[in-house]
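Accompanying notes for the structure given below.
All protein chains but one are shown in place.
Residue numbering begins at 1 within each chain, and the chains themselves are lettered A and B in the order written.
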Amino acid sequence: MKPAWFDYYAPRGLDEALHILGDAGQDGRVLAGGQSLMPMLNLRILSPAVIVDINRIAALNRLHAGPDGLTVGALVRHADLLRSPDVREGWPLLWEATTQVAHMAIRNRGTVCGSVAHNDPSAEHPSVLVTLGGTVVVAGLSGRRELPAEAFFTGMLSNALEPGEMVVEVRYPRQAAGTGTAFVEFARRLGDFAIAGAAAMLTMRDGVCKQAQLTIVGMGEGPFRVRAAEDMLTEQTLGRKESQHVFAAVAATAAAAVDPADDVHASSAYRRHLAGVMVAQALETALVRAGGQHLG
Amino acid sequence: MSDARFVNERMVGSSVIPDEAIPLVEGDGRFLNDIKLPGMYHVAFLRSQHAHARLNCVDASEARRLPGVIKVLTGEELLGKVDPFRSMPNRFSGGESVQHWLAVDKVRFCGEAVCAVVAEDRATAEDAVDLIKVDYEPLPAVTDPRQGERDDSPLVHDSCPNNYLIKREYQRGEVDEAFRNAHLVVKRKFRIGRKQALCLEGRGCVAGYRENTFALTVWMSHQLPYVVRHYLAKHLRIAETDVRVIIPHTGGGFGQKASIYPEEFVCAWLALTLRRPVKWVEDRIENMVASTHARDQYIELELAADCEGRILAISSDVWVDVGAYSTYLWSAGMEPLQTAGLMPGPYRIEAMRYRTRGVATNKTPVGPYRAVGRPSASASLELLIDEMARRLKLDSVEVRMRNLIPVEAMPYRNANNLVHDNVNYVPCLKLAVLKSDYERQRSEQRNSRPNGKLRGIGVACFAELTGLGTSTAVGPGTLLQPGRDAATLRLETTGVLTIAAALPSQGQRIMTAMRQVASDELGIKLEDITSITNDTATAPYGFGTFASRTAVFGSGAVIKAARELRQRILAMGAYILQVPIEELTIANSVVQTVDRSKSISLREMAEKSYFSAKDIPQEINQGFEVTSFYDPKFGSFAGGAHIVVVDVDPKTGQVKIIRYVAAEDVGTIINPAVVEGQIIGGIAQGIGEALLEELVYDEAGQPRTVTLADYLIPSALEIPRIELHHANAPSAALGGFKGCGEGSIIGALGAVVCAVADALSRRGGDIHEFPASPERVLKGLGVLPSDGQAGRGSE
Partner (left out) sequence: MAREQPIKVTVNGRTYEKIVPVRLSLADFLRDHLHLTGTHIGCEHGVCGACTISMNGRSARSCLTLAVQADGAEIVTIEGLRAEDGRRHPMQQFFLENFALQCGYCTPGMLMTAIELLRDNPKPTEHEVREAISGNLCRCSGYQAIVDAILAAAGKELA
């Protein structure tokens, strides 16, 4: 399967890239890692008239961990995150989720921002960004804007980009002390598209959950943040004894809240059921880690 | 695994490192897509988007105008110039299907080829495909064989009432009486989804016009070079002697590359018409719909047993969704007839009855794929036997011991009229039990699992008829009876040996196996023997590589030819050395007297034979080239027992294989490491069949699993370490060899499905539909409701 023709640009500066994208409008696509875009081009699911390859824009290749948070530029690869001790230490949810992305060869080329922009319902990064309360930085000819993660993801394979805009970086805040996180997903084989997954973050103080963030992967419309479940957890005492009971109730609430469609990989009922299972597993693990156990 | 390599010791039985692997490991393979000829054109096909439709109009005018496009071929243009594929008539008929190479009047499955675009490169050809406008008039699609056989169903072929491409009933023995008098009757339904071989390399063809002295040279990723040559000549209406077929390195075959397909034949026609080389490479998306599928069966099975759990009779009803056309050459009869006919497997069954159907639907045609109907036959019966065992409170192994054909009873003629002999069903089961520590597995299973998982143990025994001679048909009732094959052995001018046979390898190391056999038979050093197996210009006529036959046929033909060649070598040696022939032997490529006092190397002898012929009487110097044909007459049963331990996660439905023990009888082994690779490869495909692989169609006949992200084959994480053991009995064929390519997939499907069902039975659950996806497992446990949910499968 060979792609249809397109015009190809490989600008060296962001302004140039934005000009080309601006001119192309709906007919332009950004090529970063290409691990999601190229299959679609090869299968002729997509035939954009213009491809803007951003791999030569050095400024976009920025991975920076600071006191304010983690900045991940548009050219940072999944593999770069995995090799970063700062990321592993400071953003364990992000690190753990990235280990689940496909396989090494894909991780070597695929980018975090590319995954965010693509917003596949089974993808890991959109849900992690939402769970951690991250920010998406978008640039276009009319300038930059920053969106909170939840505002960026607008539906299956959809995002809040206007024609001519691109994601230039994503940012993750530092997690508070006493926070434990977990990312779990279920796929038929390791590295496959997740049928369901959950990203959980619990911030604990003296055995009480002060803040909970919970997002479900794979329900069809993008990252599904379960606020009802988060409310059930906030200010809840979560000792080892109570937590089983609470988590079961939270899992049931989460499963009831999602509304996935039937598709060739899973029925609606199965996805819903798995959502509950993933939520329970993620919460249990996050709680253990909030007690100070590190990833390893 | 033995890695002994001996010179001057027996080669057969040694894990000789295959020379044929060297170019492959170094990146110097020559696969179909690696072949480039000057001036070569490239073909892409426009394929039907509809499962069933009238083809009203094809407008290729814009496509033809695209720069770089040479030609757009439609089915209309081929009418009258080439012969379409009429399904091989079968003794047990349903109906005949006629398959045009490019659709004319109607399309009958999504993916059926409608036009062929010829262009300077593949990408341009695909651009042109996008410009072709086709006017389809959709028709109702048949997508379920049980609906398709009803009188009110739409017809896929007007010539096939009730969409039966094959239908047969059979009975032997007193079936009704057995069921009447039975202590217990057990019934089950079994469903296995559609799958495909998923060779890592798709199909492909390079057709060359006058590339050499042949008018048509065709390189094809295929298993049967001479069969292809025969049918190319026949359908293109040219002389067989004008055609040469060469098989390049082939990236997997498994039976999918043993059928005759339209696309390659279109390429050949184009090459002859355009007088230019033409290449077509099947990409993965095409492969998912254009290459034959397999399985897709519904089985209703019952057995009658006595109070000891001995099977008195079996009765089966089989429906196979065989797709839109009766596959050319093997016919739609393959799966339906083999599934029902080979149901008894390795068990002593005196009475059986079946009713089997191959029902046409508007899906990709079903063709031969590794073990054909035997995995589903075995799996359905094994599940039924386990249910019987549970009802009678018998252990799975014990009940099988009571029913397997024991060595003492052989030769034993089963209810399906096959004679079992020289095969170790019971010893294999005993060995598997011993090596898996079966009693301990059962006692561990009885204790509750601390990890919350459900433990299941599956036992499956199988029989595999290999190396079929002329007394048994590969496709029951088909006209093609490939019961013999041939090899030519030639001593070259320097005393090295060439073996030529039309038995191409897709990784089974057939060349190496034949070299090992020849080395032992002739006393020639292995490194002095080479083999060529892929070219009709060099090989004697042979049917090719399929149905687990090359170890028997290749070796048998080599042994026969070698014995004749050996006599000629010894006769020459006797003359040259002036000793009686009885005193001579051949070892290490040297002809010598037993006491080694006199000798002559084969090299010297060959030189004399070729270059000093005037010095040797003609009746002695007959020429060191011998061709022998071999027909073992009967098949050779291989067999085995697999024991599988699984853990089922009752929350997610995921099945994990904890332990896998296989004990097999594959006859005399030529190359143990190669055989091990074949067996484990077959097990991997069986695990895929049991747990992962399913091609899904919707009610409109649209394929829903169209990429490798949808159709899941096992990765290295889904296959456990396989513990492989042997209890081999030599066959009655020459050399004592048996085939081993297909047995293990039968054992694997049976053992894994039984293990899953066993795990579910611990909670009173059960499972009848496979692959045992996590969702089906949860339905089987009652965690998910079992009806009304759409999702996988075209139930």
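In this section, a residue touches a chain if its C-beta (ideal position, glycine included) is under 8 Å from a C-beta of that chain, and two chains touch if they have at least 3 such contacts.
Just so it is clear, the structure is predicted and the values come from calculations on it, not from any experiment.
Within the full complex, the chain left out of the display contacts the shown chains A, B. Among the residues B:F31, B:Y610 or B:F629, only B:F31 touches the chain that is left out of the figure. Interface note for the absent chain: among A:H19, A:H64, A:R174 or A:R189, the touching residue is A:R189. Residue in contact with the omitted chain (choice from B:C199, B:L270, B:A290 or B:L431): B:C199.
Residues of subunit B in touch with the missing chain: 1, 3, 15, 17-18, 21-22, 24-31, 33-34, 36, 123, 197-201, 249-252, 254, 283-284, 506-509, 673-674, 676-678, 680-685, 707-709, 713, 715-717, 719, 721-722. Residues touching the missing chain, restricted to subunit A, are 1-10, 31, 34-35, 38-39, 41-43, 51, 53, 55, 79, 102-106, 108-109, 189-191 (touch as defined at the top).
The rule we apply is simple: only the chains that are shown with their structure count from here on.
For subunit A in complex with subunit B, the touching residues are 1-5, 39, 43-44, 186, 188-193, 262-270, 273-274, 277.
Of all residues in subunit B, only 122-123, 126-127, 130, 283-285, 651-654, 692, 696, 704-705, 707, 709-710, 712, 714-715, 717-718, 773-775, 778, 783-785, 789-792 touch subunit A in the complex they form.
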